[in-house]
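Omission of a single protein chain aside, the complex is shown with its protein chains in their original locations.
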Amino acid sequence: MGERLMDELFVGKSFARMDKDKVIGRANFINDITLPRMLHAKILYSARPHARIKSIDTSKAEKLMGVRAVLTGFNVPEVKVGFLGDQTPLKKDKVRQFRDEVAAVAAIDEDTAEEALDLIKVEYEDLPAVYDPIEAMKPDAPLVHEFDARGKPRRNNLLPLPWKLEAGDVRKARESSKYVVKDRFSTQWVHQTCMGTSGGIAEFDVNGNLIFRSVTNVPFGGKDRLDMFLKNLGLKGRSRVLTPYVGGSFGSKLDTDIYEFILVLLAWKTGCPVKIVFSRKEEFLASPPRQPVIATVEQGCDSNGRLTFRNIDMILDNGAYTSWGATTPSVMMIPVSSLYRVPNVKFQATCVYTNNIYAQAMRGYGNPQATFVIEQSMDQLAEASGIDAIEFRKINANVPYEKTPMDLKITTCPMSECLEIVEKRLNWSEKRNQKTSRGVGVASFLHVGGGARVYLSDAQGIIMKVDDEGKVTVITGGTDQGQGSETIIKQMVAEATGFRPEDVSIFQGDTEVCPWDVGTHASRHAFITGHAVLLAGADVKRKVLDLAARWMPEMIRFDLSKRARKDPNFQVPLLDFSPLMDTNNLELRNAEVFLKDDPENKHFRLPVAKILRRAHLVGTGKGEMVVAEAFYDPPNEMLNREGKGNLSCCYTFGAHGVEVEVDEETGLVTILNYVAAHDVGRAINPMLVKGQIYGATVMGCGYALTEEIQTNHGRVMNPNLLDYKILTAKDKIPIDPVIVEPIEPSGPFGAKGIGEPACVPSAPAIVNAIYDAVGVRIKDLPVTPEKLLKAIKEKKAKEQ
Amino acid sequence: MRTFDYFKPVCVEEALFLLNKFADKSKLVAGGTDVMVQWKKRIISPVALISLRNIPELNFIRMNDCLEIGSATTHRSLELSADIKSKFPAIYDAVSNIGSVQVRNSATIGGNLCNAAPSADSAPPMLVLDTGVNIVSSDGQRSIPIDQFFKGPGKTVVQPNEVVKSFSIATPPENTGMAYWKHTRRSAMDLPILGVAVLLSFDEDIKTCVKARIGLSVVAPTPIRARKAEEFLLGNVVNEASLDEAGKIAASECSPRTTIRGSDWYRREMARVLVKRVGLISTERASHFSKLES
Partner (left out) sequence: MKRSISFSVNGDTVQVEVHPHWNLLRVLREELELTGAKQGCGEGECGACTVLVNGLPINSCIYPIMEVEGKDVLTIEGLASRDGALHPVQEAFLEKAGVQCGFCTPGMIMSAKALLDANPDPDEEEIRQALAGNMCRCTGYIQIIESVKHAAALLSSIEQEA
């Protein structure tokens, strides 16, 4: 399956994007959908970081004309939600962060709903709060949660998720190491900042079933959570999740968010469809971002520069509640244990409750934080051992077909090749160590490339049907977040079946119709869908050819005799129909069936549309149709109790190299050159692969230099696009993307997943380049001009 | 419902009439890029918005003996004016980097100055150009120098019954160079951490300074001039060393605050660095123009 097909027609080519509706303004996002009788919801958030709710007075809001429901924790059933069940949609006893949902309103329009919020009076009794995870770990710290989800008293702010991984003997390895470095690094809160803000529409149908239009990229997981919520509310209905176009995701839409449960409550209470779309401010205040980590890293190597051990201890600010952010250490373990060959590894991660906004996953799922700390430590260790930073990485580079200390089974692995590409294209040997305000830096990464078994299943279902116009409909449980799945699915289906991409249409986004999928996350969509397409596509093709073998001889005979009737001069040729009757002799291409060994034979060639029409419209007799299905679950393993297991059937590798110029008087950093070398297995569509590399790299550069959720005592201070600085078109980052294609045997058409990884190595590569340029290392992200200038000044003061 | 009435006078007289009628319940609006956002955020809730967008006598760029700019001239019109770019490059530097093309197509220079944000980009260049602000009311007209225009964050000398009509700028003497630098973390869509405009007029030798103006934003409650630094440069030979000294003096004249956008120490330090740099650009531009002229 993984072998490269020599005569591929569609895969490997840069087809244009096929989502035409997006360029004509007809792509409907959640914002664009209006339903009859629809109400608009608004949520009142906490005005305190940590306080008891003494009372909520909603009487005035309820009386406002146009208001249909005002909900609080006091007038809805108390149902726990979330990964650890540590919150209710509307808070009753106390608030634990500024984003706590205290009340919700449904009204006939947004203005009225907004006005109603102003009329709700909440009385709070302030409680001592804690914002720093290290403070929160102290025995006398205020408790964010007094009780766990089961009502058992809690003694501290630690989450019951002790992430640990140990392989080999770190203590012994440390003793025998020639060089050892140890340091502490930290990262900031960053936000996914999707251009489309969060939103949803909930409605109950006449049978009491919930129809939920959602921006989720995990429709079936979302459906499960909604079904559970309905059950816990005591409702009998089941839920159906519809996913319209999504204005970006980047991890923000993995979990069912609190506003979605609130919409269900409002729709239930009002009997009307209820919609919410977040303002940009709400998006920053109330959608969960990537959490910060504080990491202590210790690494050693022998006299030849070979890594001997790695010991990493991390503290993660979880915020006030638990979403998928708390599970990111499972992915952090991958680089911690397996980025470069390191025989002895120890890792421990502690997630801590604070009164901050709470954490969710974001592109890379913990890998950006982990790689940031590892790759800086790698540079420090290279320097300590007197070996060039790229050389040091090459000495320790991962190699193909090796098992790592976490029991990851690496297959194809062009890591050294990627490092060499960076070395060459950056002109590394000339640019390194110049200390002229310009410098170069490098960082590598590995990431899951073949999905990741974070649930019991890592599967996707797909259904393909062929109609009697010769068109293929693909029904898939996956979702598109903009990566271009429509385009590549059409390419892959065309390749697998013998139709053309323009013959294929995609149906997705309806749990009632689409087959099950675990979700579009973990860079898995192209990989898993590709496999499912290959399985179902082979079946479709076989079924079409079976029908062709059955019907073609008769159809051709009929056509020829019809022609002879109309045209007296036409001589019916003498044809041997027997080869047509064996499916194995037939081939399907360009939506036509013909003889494999005699493709030029113009008599023995029929469009699929005609054959299907014949098969459907048999008159008297037994008609047939072509429908195929597949459910592909990759051979990925769940992590065992020790945190080990082959999470993904392949891993993707790469290296980023950056040349920067530092303005030593202002602390501003300019990126002069950026090489992004990526192992993609095989590019299904090179242009779209580059799109993922460009987009993720620029996001990674923002992580390094400009992006940060600034908080003051738990309050987000910059909830707008002016002060939360994602990069603009004018912030030029000259990226040179290099696609390396080792052709992955476990991948569909040889491909690996590529959605996330390019945002992983940017920050360490940039920070390493800054160090090369000016000799100071910024250990806390982002590298603001202030931090950098201060460090440069301190260094100069020391030197004098 | 929270709303307002929207008036579109077609001449200044009509605008003044409406101002008098609605008095403090009204708000003047030009491009609306600040006012509409302030309204949405509930910072302001006027009964009447009086638009200055449709008044031809407020929308012009006139270059005779002096430059006169109508207050409702958009940043984009200024950016695209060849005269502004060649003869008043400090204005060009400022207006071409305010917001986006979309914002600049709406937002006006009068709006930017009257909004009186400490970070207003057009303020430092207007300060160094000794701009006169022409203000009208139904009682008549008055002109005041721009360095007396700002009274505090969001506050100017403009009275509730007055409209800023235009800005008058004398053509700078020969051998003058000017520039504005907006110090930001992002290349676009940003407010300055610090804004610096410098104007230097030279003797024929292009070395001795006969006039110096330094305008700074974000370092005080209003955009300010660094007068001591200007005095230091006046009569002095301008070079890297003297500009370095001028930067130090300018930094000492600043009283910046620490906000989420930058610390006080960093802003002061940037005043030092950027006054020197923008001074160097101005010097270079002066020598470039004098070469062109000779």
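Letters A and B mark the chains as written, and numbering starts fresh at 1 in each.
By our rule, contacts are C-beta pairs under 8 Å (C-beta built on N, C-alpha and C of every residue); 3 or more make two chains touch, one makes a residue touch a chain.
The model shown is predicted, which means the values in this text are computed figures rather than measured ones.
J.: For the unseen chain, which displayed partners does it touch in the full complex?
T.: A, B
J.: Based on the whole complex, identify which of A:Phe250, A:Trp268, A:Phe392 or A:Trp428 touches the chain you can't see.
T.: A:Phe250
J.: Considering the whole complex, which of A:Pro634, A:Gly695 or A:Pro785 touches the chain not shown?
T.: Going through A:Pro634, A:Gly695 or A:Pro785 one by one, A:Gly695 is the residue touching the chain not shown.
J.: Who touches the missing chain here, B:Trp39, B:Trp181, B:Tyr266 or B:Phe289?
T.: Answer from the full complex: B:Trp39 touches the omitted chain.
J.: Going by the touch rule given at the top, which residues of chain A touch the chain that is not shown?
T.: Against the missing chain, chain A presents residues 16-29, 31-32, 192-197, 245-250, 279-280, 481-484, 687-688, 690-691, 694-699, 720-722, 726-730, 732-733, 735.
J.: Could you please point out the chain B residues that touch the chain left off the display?
T.: 1-6, 8, 29, 32-33, 36-37, 39-40, 49, 51, 53-54, 76, 99-103, 105-106, 187-189
Note that in this section only the chains that are shown with their structure count from here on.
J.: Express in whole angstrom the distance between the two chain centres, defined as the mean CA positions of chain A and chain B.
T.: 45
J.: Touching chain A in the complex: which residues of chain B?
T.: Counting only chain B, the residues touching chain A are 1-2, 183, 185-191, 193, 260-263, 266, 269-270, 273-274.
J.: State the interface residues of chain A toward chain B in the complex, per the touch definition above.
T.: 111, 115, 665-666, 668, 705-706, 710, 717-718, 721-723, 725, 727-732, 784-786, 789
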